[in-house]
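All protein chains but one are shown at their positions in the complex.
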Amino acid sequence: MKTSAVNIRAKAEVYARVLLEAAQASDRVFVLTGELAELLATVRGSLELRSALSEATFPEQAKKAIIAEIFSDYAPELLATFEVMVERGDLATLPRVCEFYYALAEEALGAIILDVSTVVPLDEELRQQIITKYSSQLGRGVLLREYIDPDLIGGIVLASHGKRIDASVSSQLENARQVLSLSQ
Amino acid sequence: MKQNIRLVAIGTAAMATLSFALPVLAFAAEEGEETMGIGLLIPKPGEFIPMLIGFIVLWIVLAKLAWPAFMGMIDKRAAKIKEALETAENARIESERVLEEHRAELSRAKKEAADIIATARQTAESVKAEITASAQTEAEILIAKARTAIEAEKKSALAELQGSVADMTVSVTRKVIGTDLSDAEHRSIISRYIAEAGSFNEN
Partner (left out) sequence: MAEITADNIDAVLRRQLDAINTSVESREVGTVIQIGDGIARIDGLKGAMAGELLEFLGEGNELVYGLAQNLEEDEVGAVLLGDITTIKENDQVRTTGHIVEVPSGRDFLGRVVNPLGEPVDGKGPIHAEGSRPVEFRAPGVVERQGVNEPVQMGILAIDSMIPIGRGQRELIIGDRQTGKTAIAIDTIINSKGKDLICIYVAIGQKASTVADVVETLERFGAMEYTIVVCASAADSAPLQYIAPMSGVAMGEFFIYNGADGEPASETNPGRHVLCVYDDLSKQAVAYRQMSLTLRRPPGREAYPGDVFYLHSRLLERAIKLSDKNGAGSLTALPIIETQAGDISAYIPTNVISITDGQIFLQSDLFFQGQRPAVNVGISVSRVGGDAQIKAMRQVAGSLRLDLAAYRELQAFSQFGSDLDKATQDQLNRGARMTELLKQGRYVPMPVEEQVVAIFAGNQGFLDSLPLASVLRFREELLQFLRASHADILEAIATEKKLTDVIIEQLKAHIAGFKEQFSVEE
């Protein structure tokens, strides 16, 4: 049965609110934003996983085992919510849940979450630099979620709300390569 | 004139006929002449009158009956001859005209033939010129095409070379930067980029 868009939104909102409340109870609101994003990426990235989890004939126990196996590192409240989603066949709501949770979490935290990828770990000075620059720009507090990505070679990539500032050496080199090979 | 000759001839013929018709009278006259000398020469009225009357009667009969038929025949014949002459004359004129015509035709044909040959020659000339010109332009086009092909080949080779040089440069740079930068250097780059980076609020 295909769920309508309105239906999905309503369900997603329910999931997101419950998840937020649970996270607030265990004081893991911020951590969960990252884990939820990773979870979404993992689910999206694997067709096998998606089809296994949404297969109606598959026993619930097996699905739970899969979830426990793959996402064992994640917070228990997130895993519990996800298990309910899988059980009720609401896997399609996951992207919306993620979106809603983000919005709710930012509201609850009173800050905007900024994904920062670099090659080397940030030091305090750089963190401050980023926070001051963007909190003044965005007019709200800024929370950094840091990732280490050696593929960047150097520089920094900032992302928030579907927008991205790519100041990495690798993308600049890529641009340079294109310009060089196409320029006459 | 002809008429007169004819009359005389007819007269003579009539006399002869008359003398045949009256053989007895003629014989009697002969006898009279022999006997009277000169009297022979002078017509004797006794003989003369009937003979004259006979002659006149014969003359009248002949003139009335034979003469027109005779004359008709003569006329017809004359007309025939005249006609034949005329036809001959016409035929001659006609043949002369035809000959003339043929001659003209011939000369015209000759001229036409010459014209056709001239035209054909001219046509051939222009066709030849055309073919030569087109062959020449074709050759030129071929050369130009070959030249552009070479140019294109060169261009694509250069582009390929440029591409591979760019690729190589970048990958070398990538390696050098990736391995050679210290943490501190990385951080200074990051710091510089943060300062330069744009804002999320734009666009």
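Lettered A and B in written order, each chain numbered from 1.
The working rule: a contact is a pair of C-beta atoms (placed from the backbone, for glycine too) under 8 Å apart; a residue touches a chain by one contact, two chains touch by 3 or more.
All values reported here derive from a predicted model rather than from experimental measurement.
Asker: Any idea which of B:I60, B:A114, B:V165 or B:A184 touches the chain not displayed?
Answerer: Residue touching the chain left out of view: B:V165.
Asker: Please pick, from B:R97, B:K155 or B:K175, the residue that touches the omitted chain in the full complex.
Answerer: With B:R97, B:K155 or B:K175 as choices, the missing chain is touched by B:K155.
Asker: For chain B, which residues reach the chain that was dropped from this view?
Answerer: With respect to the unshown chain, the touching residues of chain B are 116, 119, 122-123, 126-127, 141, 148-149, 152-159, 161-162, 165-166, 169, 193, 196-200, 202-203.
Asker: If the missing chain were put back, which residues of chain A would it touch?
Answerer: Residues in contact with the chain left out: 5, 41, 44-45, 47, 95-96, 158-159, 162-167, 170, 172, 174-176, 178-180, 182-184.
In the analysis below, only the chains that are shown with their structure count from here on.
Asker: In the complex of these two chains, what residues of chain B are touching chain A?
Answerer: Per the touch definition, chain B meets chain A at residues 159, 162-163, 165-167, 169-170, 173-174, 177-178, 181, 183, 186-187, 189-191, 193-201.
Asker: Spell out the residues on chain A that touch chain B in their complex, using ranges where they run on.
Answerer: 118-120, 122-123, 125-126, 129-130, 133-134, 137-138, 150, 153-156, 158, 160-161, 163, 165, 167, 169-170, 173-174, 176-177, 180-181
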